[in-house]
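Just one protein chain is left out here, and the rest sit where they should.
Chain nomenclature is as follows: A, B and C, assigned in order of appearance, with residue numbering initiated at 1 for each chain independently.
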Amino acid sequence: MEAYLGYFLYLLSLLTVGGIYAIFALGLNVQWGFAGLFNAGIVGFVAVGAYVYALLTTAESTFHIGGFGLPLPVGMAIAMAMAALIAGLIGLVCIRLRSDYLAIATIGIAEIIKLIFKNETDITNGPRGINKIPRAWEHFSEERFYSSAPMSWIATPEQWVAFFDSLPNWYWQPLFAGTILLVVFIIYKMLERARTSPWGRMMTAIRENEPASRAAGKDVTKRRIEAFVIGAAIMGLGGALFAQHLRLIEPTNTFDPSKVTFLVWVMLIAGGSGNNRGAILGAFLIWTIWSASELLIAGMIDVISAVFSTLDPSILATRAGFLRMMLIGILMQVILQRYPGGILPEVRPASPKAEKTVAGATGETK
Amino acid sequence: MAMDTVLSVAGLTKSFGGLQAVRGVDFEVERGAIVGLIGPNGAGKTTTFNMIAGELPPTTGKITLLGEDITGQRTDTLYHKGLMRTFQLSHEYARMTSLENLMVAAPDQTGESIWSSWFANGRVKQREAEVIELARDTLDFLGLTHVGEELAGNLSGGQKKLLEIGRTMMNDAKVVLLDEPGAGVNPTLMRKVGDMILQLNEERGYTFCIIEHDMDMIARLADKVVVLAEGQVLMEGTMDEVRSDERVIDAYFGGEVV
Amino acid sequence: MKKTLLATAATFMATSAMADVNIGNPMAMTGPIPDLNAPIAAAVDLAAQNVNDQGGMFADGETLNIVRADSACDPTAAVDAVTKLINVNSVSAIVGPVCSGATIAQAESVSIPAGVVTLSVSASSPAITNMEDGTDLVFRAAASDAYQGVALAELALANGFDEIAVSYANDDYNAAIAEVFVQAYTDLGGTVTANEAHEPNKASYRSEVATIGATSDNLALFSYYGSGGITLMRNALETGAFTNFIGADGMLSDELIEQIGAENLMTSTFTTSASDDSTPSFAAWKAIADEAGVPASDPFVANGYDATFMMALAIEAAGSDDRAVIAESLRAIATAPGEVILPGEWAKAKEILAAGGEINYEGAAGNQDFDENGDVAGNFSKSTIVDGAWAAELIQ
Partner (left out) sequence: MWDAFGFEFVNFYLIPGLVLGCIYALGAIGITLTFGILRFANFAHGEVMMSGAYIAWTIMALVGAAGIALHPLVALPFAAIFVIGLFLLCDRWFYKPFRKADTIKIVIASFGVMLIIRSAVQALWGPNQITFVPGIARPNAWLQSVTGDAGMMILMPNKHLWIFAGTILLVVALSYLLNRTRTGKAMRAVSDSPDLAHVTGINVETVIKATWIVGGICATAAGVFLVMDTQTLETTMGFRMLLPMFAAAILGGIGKPYGAVFGGLVIGLAEELSAYPWIGDTPLLSPGYKTGVAFAIMVVMLIVRPQGLFKGRSF
């Protein structure tokens, strides 16, 4: 039974991390899928969200500024707002750049953001990062939570201790995964509603044909910044959840562009850009492949070294990690060439059916 | 007539680097008129249009719409003031249906604010119903009802042109700038485009300013013709006057009598 | 697709069918320091091999398996890797990861909540000391920077450097130790003439070297040899900005000699967790390592061996690979009282434990006595070039 519990918990962790990546992918979908903005600096917004959340919610610390111990939802809300604010500033100056210029500019800005987090040691603890970041649910079993409002209204600290002791040590895991899935669901619902509303139609119009949209009275620059900011806010929220999941963030390796920015792009392209369900599917699928490929490659090395007994398995093992990266790269190429629209290609919302329509009333059109 | 000028252009110039594309253009468009803008290639017609429509800021000069100085205002602002334009090459939204193409162009859409799309669903739906109604009527008027659900990218060149005109109808436009409505359209459909322009002019009182190379079409539609050559107004007058003017024949028709 | 499924199934079956003892070993196989990681991984394997060659685990001689995963020096990867190790591979304990950031993240996020013991090979961040709240699950076989930084400051002054310039790589390990060093050095009366971070992995450090080089002839260099340390040192030597070098274990490597040349390193001194030739435990370790072709005195290689060997001893002493009991027995086997066990002496330890005796492991990298925070004090040695190779000498 123990083993099944293990598999269950691993599944939960796949859902947790997959869910966090789904949030990033949904944010990118607003920017790229809806508005056609090539943001290659995802990692910058994620880092802003994660750091703001971490600084606001951790307990007071000598390592970094503050540790303000704010309630978790407040930290998450401010993380979102900060990411949005920074995206707004970037948008004001960069939004008119053409696709790959915007990509290069955003990569550069994301790197500068990371450098600031890395070098402003007094504020962020520099390269050593911030740890003890509170995680939803798990941290309610921490003294500073159950001894203060609102938890202290419900029961005394002693009762809380007894209550948490009676739970298995993984009690928070399904709750945390559930919270993330709920967040994904809410964002999905909101984006779907936005997409199928006139807002989504307008965004598609701007993406499809800019001069015509201007002539149709759309303030293209403002709308693009709007999409950029909304996407960044979602990424900032994802960043806050990412920080909760990791519980330690540091600027160099946590926010490695090839593992955040690139992976999220692979997810969105694989799932289908412009399609919210595609973004979510892509995120879970690619993360599962990414995570499980380690087990897979370890298994393959066992098999290979069993068959070719002369081969030194340790050499294979030291290089297995690189094969994983290669696998993702190749997968990306295959998807790009074979499924240019992704697994779930973009579907425009059904336009209201004309009663008089004779032919071509397919309901949904691509 | 001059009392009721809706659009006037005064001393408009535009230089790109060292090149002066437009050098001092003046003309006026009266309410309810159809004005043709003609001239040889490179005469500065489209540049003038782009300046009026707010795509390009003029180097010098003044543009007045309904008595208000609109020089250098953006295209999307002018839309709300009743000035609309079409494009020489059709700018349809290829991956949206014809109906949606029209709906995009409707004004005052509550649902275009993301907040109302999330939190004011009722109002959004109400306005959306009106917009659909308007778009359907427009399709009927254009004779495009049968392709309402078709992706705009799949329409023929002429149908796309009609759609362009249809977009101007979604916003009750006061002045419409048409950039070569006849380009790349077969003669039958061209006639229909012409009919439509006349009908809009008469029934709805739209004022038109048209760039067109097809002289027959201009002759049929325009009350007044402004001839541009080398960035300047060569002359203005009725089509007959223009046709018989020596200077025009020299500059435009290259000496050949049409 | 079928092949993929088969391979996955094979892995799952392999792990669940084993009645052996499994230890999870997340290592920084990819990421910024794979080259430092490789010899440490070899040392971990060597420890497991010694155990298995000398009778294996428990009375029935079960095999000790090292289940390796990639923590990439990256919190995200480490958390994912350890989640798999604990839940899918059902390991009894974690040995590794290499980097402090990865260690803290995996411990706080996964292994502490799951109640699994972590024994880090080389995480040296001072933050680890006070990380736990009411649990006793995180240990490390490498001394905190707080110790090494102080030892290094004393050494610098003992060498007669009463003023020094400091350059550190802006990563978690080097930034931490540099901070401790500067603090201790100033407290002891030294003068720090310049203290600048440098970005790891740059093509050139000449301007950095020139900027701080004007201030002193002595350089305290904190960097990984694999991520810019060698380049910086080379630039410093080429421009002649510095004559004396001192630094911590990130720089101490045979690769430094290979790349820069022993003749250019005559005025360089680097400290490391005690790799003291004179102690019997280091001699025992060096014999084993040399035979297996593992570089015995590269950074944290000895610690890698110690960590694995101690974990095996702890499980053996506990008499079961149940996660819950390992922490306590880890303390027991590492500290006095008890018969002293040296690296490689598995059979001897097994015998004593089977007879109900107590043991005290004296590691290759120091005595490995854990304090209440699970830290080891560590001894330190300084390494200098003698006859074209590093020679270590115990200083503390």
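Operating definition for what follows: contacts are C-beta pairs under 8 Å (C-beta built on N, C-alpha and C of every residue); 3 or more make two chains touch, one makes a residue touch a chain.
Please read all numbers here as calculations on a predicted model, not as lab measurements.
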Chains on display which the left-out chain touches in the complete complex:
A, C
Given that one chain is not shown, which residue among A:I112, A:I186 or A:I304 touches it?
A:I112
Kindly state which of the options A:I269, A:L296 or A:L344 is in contact with the chain not pictured.
A:I269
For subunit A, which positions touch the chain that isn't shown here?
38, 93-94, 97-101, 103-105, 107-109, 111-112, 115, 118-119, 258, 262, 265-266, 269, 315, 318-319, 322-326, 328-330, 332-333, 336-337, 340
Residue ranges of subunit C at the interface with the undisplayed chain:
29-30, 32, 34-35, 37-38, 170, 196-199, 201-204, 206-211, 213-214, 226, 230-231, 234, 237-239, 241, 255, 258-261, 264
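Here is the rule we go by: only the chains that are shown with their structure count from here on.
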Per-chain Cα mean versus the mean over all protein Cα atoms: which chain has them closest together?
A
Taking the mean of the C-alpha atoms as each chain's centre, how many Å separate subunit A from subunit B?
45
Which of the residues in subunit A end up touching subunit B in this complex?
190, 193-194, 197-202, 204-205, 208-209, 211-220, 226, 230, 348, 351-354, 356-362, 365-366
Per the touch rule, the subunit A residues reaching subunit C in their complex are 2-3, 5-7, 9-10, 13, 17, 63, 118-119, 121, 126-129, 131-132, 135, 138, 142, 169-170, 172-173, 242, 245-250, 252-254, 256, 259, 291-292, 294-296, 298-300, 302-303, 314, 317-322, 324-325
Residue ranges of subunit B touching subunit A (in the complex, touch as defined):
53-55, 74-76, 79-80, 84-87, 91-97, 99-100, 103-105, 107, 109-114, 117-118, 121, 124, 128, 131-132, 136, 139, 145-151, 167, 170-171
